[in-house]
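Here the complex is missing one protein chain, while the rest keep their positions.
Going by the order they are written in, the chains are A, B and C; count residues from 1 in each one.
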Amino acid sequence: MITVQTDDFDPAAEYQALRDSGAGTGAIATFTGLVRDSGDLQGVTGLYLEHYPGMTEQVIQGLIDQASQRWDVRKARVIHRVGRLDLCDQIVFVGVCSAHRGDSFAACEFIMDALKTSAPFWKKEITGDTEHWVEQKASDRDRSQAWD
Amino acid sequence: MITVQTDDFDPAAEYQALRDSGAGTGAIATFTGLVRDSGDLQGVTGLYLEHYPGMTEQVIQGLIDQASQRWDVRKARVIHRVGRLDLCDQIVFVGVCSAHRGDSFAACEFIMDALKTSAPFWKKEITGDTEHWVEQKASDRDRSQAWD
Amino acid sequence: MSTETLTVRFFARLREELDTESLELPASPNLTTGDILAELASRGGPWSQLQGDQPVMIAVNQAMAKPSTPVKAGDEVAFFPPVTGG
Partner (left out) sequence: MSTETLTVRFFARLREELDTESLELPASPNLTTGDILAELASRGGPWSQLQGDQPVMIAVNQAMAKPSTPVKAGDEVAFFPPVTGG
């Protein structure tokens, strides 16, 4: 399940939903991304996140489908926030449950890495009165291509 | 922080503690292991977990130290349960927070993989009236050695 | 949307710098996304960047596409900078 929303999310509730996926689940891997205080610029006080409604969900569903073909994925959950976010806010949640831990780790990390380079989100960093669009990092492209 | 306990644990509280590790935290990776219904034998109804008190904590602290030397680890948390566990019960929690996601994923998975092959825990599977000690899996040794 | 036109959408930095969220263009035969980029870039000013040094990502009907991807009337074409979510 994929949700793009302005509201905050509750990783505890998401974890519980993954855990309730049945007795064959032996492993739950989760990732949560937070707004850090050191982005492209020093002194970042917040972010503004824009996305391409409709395409975002399709791209992420495609990543979950790819992950499900490569690994045992019993359930996958992705939440991504958009709009104005402050320092320390939660931005993104990816959770995967599998029979075995290797699958849950790999699928969770793959979805997260691929989301960073292929899901149509754009981040603007806010620093006091100024703001600027974040440039894509070469390291993110490299991490995503490492899965090919 | 490392805890070995018979009681259940609350991943939501552990996540919150990791999240409260400061504004430099941009990434939180967690793993939770659950009792599955298909172990060495079919029809597993529960587990009994034994450990070597004292050594367990030392070994896991050593793994956290190794992870902290290889990756950015702002905080790491490991909880492992012992004693009698039922189907679907939570067995183990590993949570790591870092500045960047790659570090949190790698450190979390490394600690979990290495724990499986080096922390002195032993699992006995209970199937109806019978019980038997689980044998170490070659796949677990391979996964742990892959980090060397 | 007329079946004679296609929609072009812009996001993030491009949307701001072009001061345009979307526009309608006539859908001529054998049109590609690259043709649209070239036509828009020829407007000059901020539009030049559509064929400048900075990479421009392309989607057609909400799926990633290339400059060689053909487009037809009714399609939704989008141009945007490399993505930076997560």
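Keep in mind that, in the parts below, a contact is a pair of C-beta atoms (placed from the backbone, for glycine too) under 8 Å apart; a residue touches a chain by one contact, two chains touch by 3 or more.
As the structure is a computational prediction, the values presented were derived from the model and not from experiment.
Remark: the absent chain touches shown chains B in the intact complex.
Taking the complete complex into account, B:E50 is the one of B:D8, B:E50 or B:D65 that touches the chain left out. Counting over the whole complex, subunit B has residues 33, 49-52, 54-55, 58-59, 80, 91-92, 112, 115-124, 133-136 touching the chain that is not drawn.
In this section, only the chains that are shown with their structure count from here on.
Taking the mean of the C-alpha atoms as each chain's centre, subunit A and subunit C sit 26 Å apart. Computed from the mean C-alpha positions, the centre of subunit A lies at a distance of 23 Å from the centre of subunit B. Subunit B and subunit C have CA centres that are 49 Å apart. Subunit B has residues 101 in contact with two or more other chains. Residues of subunit C in contact with at least two other chains: 86.
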